[in-house]
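The complex appears here minus one protein chain, its other protein chains still in place.
As written, the chains take the letters A and B, and residue 1 is the first residue of each chain.
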Amino acid sequence: MVQPKQLWHRVLAVRNAGPLVHNITNYVVMNNTANALLAVGASPVMAHAHEEMNDMVSIAGALVVNIGTLDAYWVESMQKAILQAKNLQKPWVLDPVGAGASAYRNTVLIQLLHTHTPSVIRGNASEIMSLAHTSAATKGVDSVHTSEQALRAAAAVSNTFDCVVCVSGETDFIVYKDTITGVSNGSPLMTRVTGLGCTASAITGAFCAVAEGHYTEATIAAMALMGIAGELAAEKAAGPGTLQLHFLDALYNITEEDFVARIKLSAHDAV
Amino acid sequence: MVQPKQLWHRVLAVRNAGPLVHNITNYVVMNNTANALLAVGASPVMAHAHEEMNDMVSIAGALVVNIGTLDAYWVESMQKAILQAKNLQKPWVLDPVGAGASAYRNTVLIQLLHTHTPSVIRGNASEIMSLAHTSAATKGVDSVHTSEQALRAAAAVSNTFDCVVCVSGETDFIVYKDTITGVSNGSPLMTRVTGLGCTASAITGAFCAVAEGHYTEATIAAMALMGIAGELAAEKAAGPGTLQLHFLDALYNITEEDFVARIKLSAHDAV
Partner (left out) sequence: MVQPKQLWHRVLAVRNAGPLVHNITNYVVMNNTANALLAVGASPVMAHAHEEMNDMVSIAGALVVNIGTLDAYWVESMQKAILQAKNLQKPWVLDPVGAGASAYRNTVLIQLLHTHTPSVIRGNASEIMSLAHTSAATKGVDSVHTSEQALRAAAAVSNTFDCVVCVSGETDFIVYKDTITGVSNGSPLMTRVTGLGCTASAITGAFCAVAEGHYTEATIAAMALMGIAGELAAEKAAGPGTLQLHFLDALYNITEEDFVARIKLSAHDAV
């Protein structure tokens, strides 16, 4: 299993390289994800005009596509950007927000996945299960399943698309085919703040940008950073409002000591 | 007059049921309103693609339509969603942001109101007066009138559309035809934070989702919760920045004791 110190070096790699991450994401979380990317040392750009998708992906280190508030124009933006990521062999991360909540989202997700296979797919249990067609029941954009219940679906999706799949939950599972790593950091209060899943996907993008193809490890590092920053923030927060701000502070201030002492990793057998 | 304890049970009903609220709202407040809905125990979904309006309204307990940053595409989204709410007999809340600020907004509001009568309309005094055509003067999205000045307009709008009308202000008035209830909670600092009116409408949506048709009482409970949370937050805040976060914390942490001790209700005669 990957060592905490090795994961910490990935945190430092983002801080040192300051990769530009191109986000095509939803209106609800644009501000938070931009701030989270800045807090970890990356540089965010949010852009969706068809005319500039090629240029933006060209200058970015990674692309993050999040379908939270999709519509036809934005879906075309996503497709253009994904195609350019394919052409330039840049990593891209898919956040299938609300997969299963509408037939339209399911159709769009199939289109995006077939445009070019993502480096990483990160979603909650219901979303990943919906992607694997094992379940279509979700509650809007919130999960009604535990991450454990989605493990079989995650492995199936990983095998189908040959990509890393991350299922967020009380324990986050990072799945690549038969390899499953658990990250059990975080705080329950994080579920009462909107967009922390989307933030996890954006940060995963930053880690992939400097991963030189090691996307499984990059995703584990990103999820561990998210969870540990959430724990540090929850200790100072009086509720979900103050949690948000302390979370950004923690992303920015986190030290190797905190990271290594707190990280909770586990290896799991294929399901 | 409704009893404080009865209103508190509506707060608990939202926490227990965790209703999904579908918001078609403006770009400025999407993040805040999503966070406020999570803080009161509801589950927000923001979606506007024409292709998924039917699906989203189907899985939601209530619809909230806010015209703050409208354009032609979004107006069509709103109409589709309102029609589906009509078909499925789900409650919907209208926030007529900036009514009277442009001829376009007035035209759109008439269209939306005639698509299907809302369960609740919540706006500031200028907006409600504009809706009643008693005044077209507003200052962008901020009110230039007191809530008292809008009472006659509120009653007229309530009678015309047979719905609850809530006029926000120093005292919030919840009007259903000839019945007027005042809620005098809140803090002046709340007017220096963007989108707290929009948040009030979103929370009213959550309360309507579990109201079983008692929309007047649901709206009174929602406005009381907003105002009391604002007071609790203002006591801790050093300005409008910190107020926002403490407000979300207060929505999440508020107890029956706080709620019942602080609530300021009043009954008013028809004007």
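Just so it is clear, a residue touches a chain if its C-beta (ideal position, glycine included) is under 8 Å from a C-beta of that chain, and two chains touch if they have at least 3 such contacts.
Worth saying up front: this structure is predicted, and the values here are computed from it rather than measured.
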{"item": "Touch with the omitted chain, as defined above, among A:Asn31, A:Thr107, A:Thr160 or A:Thr255", "value": "A:Asn31"}
{"item": "Contact residue for the chain not shown (choose from A:Val11, A:Ala60, A:Leu113 or A:Ala200)", "value": "A:Ala60"}
{"item": "Touching residues (missing chain, whole complex) on chain A", "value": "20, 22, 27, 30-31, 34-35, 38-39, 43-52, 55-56, 59-60, 73, 244-253"}
{"item": "Residues of chain B in contact with the chain not shown", "value": "26-29, 31-32, 68-72, 98, 101-105, 139-142, 191-195, 237-242, 244-245"}
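By our rule, only the chains that are shown with their structure count from here on.
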{"item": "Chain centre separation (chain A, chain B; CA means) in Å", "value": "33"}
